[in-house]
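My questions all concern the structure below.
What you see is the complex with one protein chain gone and the rest in place.
When the chains are written out, they are named A, B, C, D and E in that same order, and each has its own residue count from 1.
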């Protein structure tokens, strides 16, 4: 099967790292097609970046659905805020998984209570709102920030890993976390080693999302087109975004 | 004071109606500066339109903050989905009010339980998610759709008013609604007459938002810049949206 | 417009301070008519005082509705416990706002998460119950007591201000509060200076309630008389409280 | 043991009926001392009556605590709204039980989901707010009104019983209620026969409260005087209610 | 009346201690028939022990219902996890009370907020899930573990009492607990002395359950047989547990 993985920020080196993590997690026979957004922020840190990443994300989803000789079987949105998840579901024929929700769902299958360790504290409200929307806030004992900026994760000299590890240790000791979800796509390469170090499962959302995409495709499940995720109504779009106008597909 | 009212869809006739409602509600001395988004959907119906309305909305907010000789004292987002509310709060110096939240807050000051009557059923999940995020789902006994499309509200021959009235009657009788919030900016002109007809307060979000904007400005309250609504971090934006890149204002 | 502000405790010096704060917040053209309860406790600290403040409060509301040549347009209950808010709404023709709810609603328009700093810890359960009833507990990250008694706020030598400031600093640092609501009418004069000192909005419920009362009156909204706030049924009242008997107004 | 049962409305015939139900439920050796409030409303229907019943209720509690040669072991507040429950707990040395909470607690021990059938629909919000405060809203599948006024329960010709029975039948059939709590002290005499008729437990709050009062006294448990129910602080009370001023008992 | 108290673990010395506590709490005329499970774990610590204690518990309930010349009026399950409570309710004709729920319900009648102090931290999730199921999580401010193993409670030299007392002191100081429920049947003998030491009610679930059983029997209330607790459907059971097969009793 073919999974389309879209990095909704425009940093190609980060796409490369995420794609590598996705390929490492994918089963044989799954092809990962990675795509970097071509418009919007270089990293997504808070509500403003989230908002401006949406057109790039949706363009990537649309392109993947249109593209080529082999159809896309599922989309993975590789930003822990699950940026544009619901809009993407209305647009795409194939199922769409966000790496945030993926981490939360798998965590709740292996732990009674999990914590999230993310980048900057401004992302905490975004993540908490998502958890509440999904219902899984009840399973999450803490969302903590390591105060590592997203692009510091690309820089080995930043000390990012140490700050993340310290926050994991804290949430296990103080919040009773039984598992920890890493709150940024750029942390995908750290999960395995941190699991070994801390004695609790440390979960990467990218691998989780690939696995859940495979699960949906394998069971033949696709987004319901009734209700919240009904296809966009055809209408006129204007200006810079005129090309995003939904067409009448009836 | 000067209130900037932005219609995040691109339909000018709708902006005109909304601006008229805002001016009718504003107190003497309040100037309403209405602006229509210049990019994105002609009407906002569901998650996809919401997502693509964001750049136009944020551009309008930014322009109003930059513009002119007299500063903007508050912004009102004139879409009942409160499209882009949180991103706008990180961007703007002045406080920002969404007409959805405005209607919910005022409703909860005059009724123990209120209902919402909106346009299409695809908007129900968006509104319900907002209510939950604000905490006011506990005060809302029903979100009902009249199945009137947004632009039908601009067409007197559409029968829209009758379908909305019927849904109000239903929610009062069946859900025990003590007040009803009209779930679309385009219904702003109907509130007064429907209140008289149905014997319960029927609330227009546009007037509510203007009044709450005046309330915040009058009491000197502005968005907290600590936490969720901290200013966007300066960074590179790419492509079509490069101009939206946050600048370093330190 | 004419706003009736009732202090449900019997301490006149406190009414004076509250009325001054209300007048400072009111817009030109709003007249504040302040009234001190003539029966009940000198300060309201916990459930017992709350209960015994009710007749005095309701008498004041009734008198304001009856009184004079110019009608009352709205009532403000100037106790942070929102003492008697719901009973007052059944009694009054004009809308009624409590300063507690007013502070919570405005706080939730300018901050993702707010805290409350109140007087004695015995008031915490009252405030928490109100927050839950309004639905806004989900937006409140902490209710903290400064252990300042209400009447100490009238005594500059009490050190009250310092203890309140210390608790604000604590909730910003430890609870992640993005804004702070002052939990007593008697703190109304402190909000502006504390905002400047702490770098987050510090919100006074009195000013908030005046602003919300103006907002309701300005938009023509009044308490729904269907359901929870239907007028009291005419019936016999006995003894000391015989005069409170609702009359048949049909 | 001696249980003080206070009817917070001033209708003596209703006290007599309630006292009879209490005595029928009490075990041998339990003395029921019934007292009718001497000030306030003849029946309690909605927020306004609730508020004005408080002084009479608290006076009765205080009198019972002071009175006589044999101490009061527990108080029962015989109004389904649990009028003044929390204020009474701060005042009384002995534990205090409301008949509403008593019915809810026992219902939740014998049924997964219970319903409430009360008098007028204006009482529904009061009862729902209580259920939420107690936490037991999650166990309650419906609060329904029979539209029987409280004093109609004193009049055999009113048809009250039939309307209550019809509402019980409805909640069992439509809401999946496994047990039904009768939502008014004045329905105490109906529980046994309605249980037999409807095939589900129909619960009277008066008997429930007597049993819970016996349970607390028997196990030596009394109201915690730390936190929410700490004794009222000594202070000046003014006017009609001067005599209610808490004394310094230190 | 006759109350059947079943210890679902197989440790007879613990049954003896529990039975003594039950008898001390019971009123004159109540006979306590104590029974120790004859199959399963010697103590119940976590989900696995809970699961394997069920057949022994249900066998004991069935035997008590069948047994003898005098009928059983109520069952008490003497494990704080309320092991098998719901299955027992479907099986038994008489009402069934768990000591966990009993402690929670009585605590919520005498305190606004209570805490639980239990044995090992692995029991915290079990207790928290029960509180949520009952609805009383909203009233509970903390569930804390003393890290005392159940059978250490049988050993005076274990230092168990000191560790429990230390945790009670902590929850009163840090969590604002107004009352404390002891989270293990084996702590039944400590409640009275700990209440005196800590100045807040310390509640034993065994005494609480006996009192609630007496309350239900006294008011004639029994488990609803409609819905969740309908009698088991007759069917074939196989193997080791064949004798547990429900019979057709129609």
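A few remarks follow.
By definition in this document, a residue touches a chain if its C-beta (ideal position, glycine included) is under 8 Å from a C-beta of that chain, and two chains touch if they have at least 3 such contacts.
Everything numeric in this text was worked out from a predicted model, so none of it was measured.
Among A:16, A:63, A:137 or A:189, the one in contact with the hidden chain is A:137. Only one residue from A:20, A:169 or A:222 touches the chain missing from this view: A:222.
Summary of contacts with the chain left out: across A:61, A:145, A:200 or A:240, the touching residue is A:200. Seen from subunit A, the chain kept out of the figure touches residues 25, 27, 86, 95, 97, 101, 105-106, 108-113, 134-139, 172, 176, 178-179, 192, 199-201, 203-204, 207-208, 210-212, 214-216, 218-224, 226-229. Residues of subunit E in touch with the missing chain: 10, 37-43, 45-52, 54-56, 58, 84, 86-87, 89-91, 121-122, 124-126, 129, 132-133, 149, 227-230, 232-233, 235-242, 244-246.
As a convention for this text, only the chains that are shown with their structure count from here on.
Chain C has the C-alpha centroid lying closest to the overall centroid of all protein C-alpha atoms shown.
The distance from the centre of subunit A to the centre of subunit C, each centre being the mean of the chain's C-alpha atoms, comes to 44 Å. Centre-to-centre, using mean CA coordinates, subunit D is 28 Å away from subunit E. Residue positions of subunit A touching 2 or more other chains, listed in rising order: 121, 124-125.
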